[in-house]
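Encoded as C-alpha cells, the structure appears first; notes follow it.
With one protein chain withheld, the remaining protein chains of the complex are depicted in position.
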Amino acid sequence: MDTLELIRQNLLSPMVLAYALGIVAMLVRSDLRFPDALYQTLSIYLLLAIGLKGGAALAATPFADLWAPALATLLLGCLVPVLVFAAARGLRFEIANAAALAAHYGSVSVVTFIAAQAFLQGAHVEHEAFMPTLVAILEVPGIVVALTLARLAGRDGGSLGGAIREVLTGKSIVLLIGGVLIGAASGHHGMESVAPLFVDLFKGALTLFLLEMGLLTAQRLGDVRRAGVRLVGLGLVAPVVLGALGAVVGSLAGLSAGGTTVFAAMVASASYIAAPAAVRIALPQASPSVYLSASLVLTFPFNLTLGIPLYHALSTALHRR
Amino acid sequence: MDTLELIRQNLLSPMVLAYALGIVAMLVRSDLRFPDALYQTLSIYLLLAIGLKGGAALAATPFADLWAPALATLLLGCLVPVLVFAAARGLRFEIANAAALAAHYGSVSVVTFIAAQAFLQGAHVEHEAFMPTLVAILEVPGIVVALTLARLAGRDGGSLGGAIREVLTGKSIVLLIGGVLIGAASGHHGMESVAPLFVDLFKGALTLFLLEMGLLTAQRLGDVRRAGVRLVGLGLVAPVVLGALGAVVGSLAGLSAGGTTVFAAMVASASYIAAPAAVRIALPQASPSVYLSASLVLTFPFNLTLGIPLYHALSTALHRR
Amino acid sequence: MDTLELIRQNLLSPMVLAYALGIVAMLVRSDLRFPDALYQTLSIYLLLAIGLKGGAALAATPFADLWAPALATLLLGCLVPVLVFAAARGLRFEIANAAALAAHYGSVSVVTFIAAQAFLQGAHVEHEAFMPTLVAILEVPGIVVALTLARLAGRDGGSLGGAIREVLTGKSIVLLIGGVLIGAASGHHGMESVAPLFVDLFKGALTLFLLEMGLLTAQRLGDVRRAGVRLVGLGLVAPVVLGALGAVVGSLAGLSAGGTTVFAAMVASASYIAAPAAVRIALPQASPSVYLSASLVLTFPFNLTLGIPLYHALSTALHRR
Amino acid sequence: MHTVRLKLVTIVAEAVLRERVVRELRDAGARGYTLTTCEGEGSRGVRASQWEGGNLRIETIVEAAVAERILTGIADEFFENYAVIVWTQDVEVVRGGKYA
Amino acid sequence: MHTVRLKLVTIVAEAVLRERVVRELRDAGARGYTLTTCEGEGSRGVRASQWEGGNLRIETIVEAAVAERILTGIADEFFENYAVIVWTQDVEVVRGGKYA
Partner (left out) sequence: MHTVRLKLVTIVAEAVLRERVVRELRDAGARGYTLTTCEGEGSRGVRASQWEGGNLRIETIVEAAVAERILTGIADEFFENYAVIVWTQDVEVVRGGKYA
C-alpha cells in the first residue's frame, strides 16, 4: 500500500475517529465525560496488556537480538532531552519549562506506541516482539537527563533521586515491566487463558481511551492559544525531527522496517503519564499548561494522524536501500 | 415460533432475569449497588456500540430506503407528545407534569430499543440496519414539542433553546451519532478490529446494565405507590397504544416486520436518559417522581417483558396481510 | 502430571504472578492503585459469572447427585467454626477474636474457589458443575455458628438475626444465587449470548482482580508482623488441616477427584468479603487486623500458591485407592 | 439575606455504619443530611474501614437541641468499638426554618 | 501565621445545576471554588438528583459582600424548584488576600 492510502486508512480507523469525536464533543460543549475510574481502568488495562503481549513474545527472543536496539534506546533517551532543551531555550522558554519539555519528549507516549503497533497491524507489517521492553527502557533516562539539565542550568531541579524513584515506581513502569515479566514467565500457555481480555479487546479499549483523550485534548486547546506560536512550532516540528532521528537510529540498530516505524514513533512521542507527575514534583516552577499542551494537544494528535504513517514511509525507504 | 413461546423465551433471557434480580435484590434490602462509574461506563459503551454497529451497516444502505422511515419517525416524534399531553391533562395531571410526561414518551428509551433488537435476534428475525439513526432522530423532537406545549398552555417551559441544546449535545446523542459516523466512515474493516469489544460483549454488558436498572427501578417503587392509580394507568396503557401506532406507521413507512417491531418499541418507550435531564432544566416545576416513575418503573418493565413480544406479534400480523 | 509440575505451572500462571506483582508494587511503594469502582466491578462480575456458569450446568444435574455433597457442605459449615474457635482459644486469642476467626474460616473465599477451578482447568481435570451452589451453602452457617459460639462464651455476639440477614442479603450471596438461578432458568441457549463476557473474559478478569488483591495484601503485611507468631501459625496451619478434612469428607460424599479438590479448597479457605462485613457489625470488639490478616495475608496466598496443588494431590490419592 | 443560626454536625465514620448512623440522625430529629465518601487515618489501629469501602463524612444541619441528641447518640452507640469522630460548628443557614 | 477572616459559603445542590451554580458564583465575584460529589436526603420528595448523578457540594471562600450576593442569587434562582441548601461560616484563611 502506498503512503497516502495508509494515511487515509489510518485517519478512518475507529481509534482516530474516536479521538476526533472526543474533541468535537468537548467543542460543542457536550456533557459527555468519562468517569475517572474508567480512565484509570483503561490505562491500567492498556499498560498491562502491552506488557503481557510483549513479554510472551520476548520469552522467545534471543538476547543477541535485543542488545543493539536496547542500547540505541538508551542513547536516544539521553540525547533527545538535550536536543529538546537546547531547542526550547533557543525559543526563549524559561529554564524550568525547557527542562520540563525535555523530560516529556525524552520519555515516551504509550498510546502513541500502541497506535503505531495498531497501524502496522492494519498495514500487515510485522515488527519485533520486544518493543514494549524498549518503551520501558525509554521511560526513564529522558526524565533524569532533563532534571539534571535544569540543575546544571541553575534552576534547582528538585530532588533528582525523588524524581527517579517516582518514575521507576510509577504505575506505568510497574505495569509495563510487570506485564513483561508475567508474560515471559507464563509464556504462550498462560497468555492463551487471558488472551480474550488482554488481546482480543485491545483495540476496542484503545478506541474508548482515545475518545477520552480527545475530550482531554479539547479541554486544553485554550492553553495552546495562550501559549502562542513558538509552542505550536515546537509541538509540531519536534516530532518530525525526532521521528526522523528515531527512524535512522532504529534501522542502524538493526530493527526491521516495522520495528523502525514503532521505534521512530516512540522517539517522536512525548509522555503524558509518567513525565507530568515526575516533573510536577521535581520542577514545580515549570508550567503544566506549557508541557501538557505541547505533548497532549500538539504532538500527540500529530503523531496519531500524520506522524505514524510518515515515520513508516521513512522507515520503509531506509530499509529499501 | 408463536407469540407465547417468544414471550416465554424473552422472560427467561438472561437480560430480563437480571432485571428481575436487581428488583428482588433491592426489595430484600441487599447492599448490592453498582458503582456510579460502572453505570456510566456501561451506558457510554451501549450507546457507542449501537451507534458503531448501525453506522457500519448504514454505509451500505441506499438513501432511498431511509427517507420514508426517517419521515415517519419525525412525524411520530411530533405527534406522540401531543397525544400524551392531552391524555395526561385528561387525567388531571398539572401542566408541567403533563408536559414532562409528553417529553419522555415523545423521546425514546435506548435500552428498550436494544432489548427489542436482542429479542429479534433470539427469534431469528432480521431488521433494517439503520434503526440507530432513527433512535437519534426520535430523541429530539419529542422534547421540543413537549416544552412548546407547556409554554402554550401557560407554564413557561424555561429556555426552549437551552433545552434543545441540552438534548443535542447530551451524551446520548453525541455517542449515538458519533458512533454512527465512526461506524460508517471506518466501515466493515474498521469494525472488525473493535468487534470483540463492541459486538461480542454487547449482550453481556446489557445484562449487567439491566441488573443495575432493576436496582434503580425498585428504589422508585414507593413513588409509584404514592402517585396513585392514574399514573399506573398511564404508564401501562400508553405503551400499548403508542406501540400499536408505531407498528401501523412503521409498516406504512415500508419497514420490514422486524424493523416494524423495533420501531414500535421505540415509539412505545419513554426516555430516561436524555429527557429527564432536559426536563429538569427546562421544566423544574415538574415532579421527577411523576415522570421517572412512569418511564422507568412502569413503561420500561412492561415493554421489556410483554410489550416487545406484543409489538412483534402485531408487526408480523400487519406484514402478513 | 505430577504434583511438582502442577505446582510449578500454578505458580507461573498469569493469575498467581499478577498477585505477586501487586505485592511487589506495594512493597516498592508504587503509586499503582485500582480505583474503588474497578475493584467493585470485578467482584460483581466474578460472583455473577461463577453463578451463571454453575446455574447453566446445574440445570442438567439430577438432584440425586446433589444432596450428599450439599449435606457434607452444611456439616463442615457447622464443624469448621467450632474447630477454629477451639484452636484460637487454645492459642489464647480473646473470645471475640476467636469467634471472628471461626466465622471467617467457617465461610469461604470465592477467589480461592475460582482459583481452584482454574487450576483444575489447567490440569485438564473435570469437576462437578454444581460447585457454586455449594459455595453459596457454605457462606452462611459458618458465620452463624461462630456468632453463637461468641454468645455462649459470654461475649454478646451482637444481633445474631441481624448478622444472618447481613450475610443472606449481602451482595456476594445475592449475586451468586441470583447468577445460579438466571443460569439455570435461561439455560444453555441464554448463556451462549452472554458467554463472551461471562465465560471468555473470566480468567483475564481474575488476573486483574488478583493484582488488586496483591496490593491489598501488601498493605496489611504490617498487621501480621504486629500480630505475631501465633497468628502466622494459625493462618498457615489451619488451611492444611481444614483442606485435608475437606478432601476426606468430599470424597466420602461422592465427589469426583476434581470436585474433591475444589471442595477441599473451599473448606480450607477463609472468607474476606461476606464474613468481614458481618463480623464488623455483630462482633465489633473483634480486631479487623487479626481476622483480615489471617484470611487475606496468610491463608489466601498459601492456598493460591501451594494449598490448591496440595489438596489436589490429596484428593487424587484418596480417589486412587 | 436573612439567615438562621443553626448547628452543623459533622460525623466521620467507617462505611459499615452507614445505615445505623443515618437512623440515629433521623431518630434525633434531623430533617436531612449530606454524605460524602472519604478516607482517613486516626489514632486507632482499626482500619477495617478501608477494606469495606473507606469512611463516610456525614453532615447535618440541625437545631442545637437536636445536635445535642445526635452527639449523645453517636457517642453511646459507636465510640467504644468503631472508628468515629464527631464535631459541631455554628453556621448561618439560608431558609433556615426548613431545617429546625 | 497571618490569616484573614473571610466567609466560607457551602452550597449543596443537585448535580444538574452544576454549570448554573458555578456561573452564579463567578457573577457574584468569587475567585475560586472547590467541588465534591455527594449524596443526600432532604425534606423534599424530589430526588431527581440521585438519578442524574447525586448532589454536589460546592465551597467558596469570599468576602462578606460577595457571600451576601451569592446567597441572594442562589435563593432567587434555585430555591423554588430545586433541591438546594446553603450555609455560611467565618473562616481564617492563609494568604487571604488572594480570595478577597
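Per-chain residue numbering starts at 1, and chain names A, B, C, D and E are given in the order in which the chains are listed.
The definition used in the following text is that contacts are C-beta pairs under 8 Å (C-beta built on N, C-alpha and C of every residue); 3 or more make two chains touch, one makes a residue touch a chain.
Everything numeric in this text was worked out from a predicted model, so none of it was measured.
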Exercise for review: Please work out which displayed chains the absent chain touches and list them by label.
Suggested key: A, D, E
Point to revise | Options A:90, A:161, A:233 or A:284, residue touching the unrepresented chain | key: A:284
**Study point:** Hidden partner chain, residues of chain A it touches
**Key:** 36, 216, 219, 223, 226, 272, 276-277, 280-281, 284-285, 287-289, 292
Practice item. Against the chain that's been left off, what residues of chain E make contact? List them. Key: 1, 3, 6, 8, 22, 31-36, 61, 89-95, 98-99
**Study point:** Interface with the undisplayed chain - residues on chain D
**Key:** 12, 36-43, 55, 57, 68, 71-72, 74-75, 79, 85-89
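By our rule, only the chains that are shown with their structure count from here on.
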Study note, to complete from the structure: Matching the CA atoms of chain D with those of chain E requires turning by an angle in degrees, to the nearest 5, of 120
**Study point:** Computed distance of Cα centres, chain E from chain C, in Å
**Key:** 47
Point to revise | Where chain B touches two or more other chains, by residue | key: 35-37, 196, 201, 277
Point to revise | chain D, residues touching no fewer than two other chains | key: none
**Study point:** Set of all touching chain pairs, with the criterion as stated earlier
**Key:** A-B, A-C, B-C, B-E, C-D, D-E
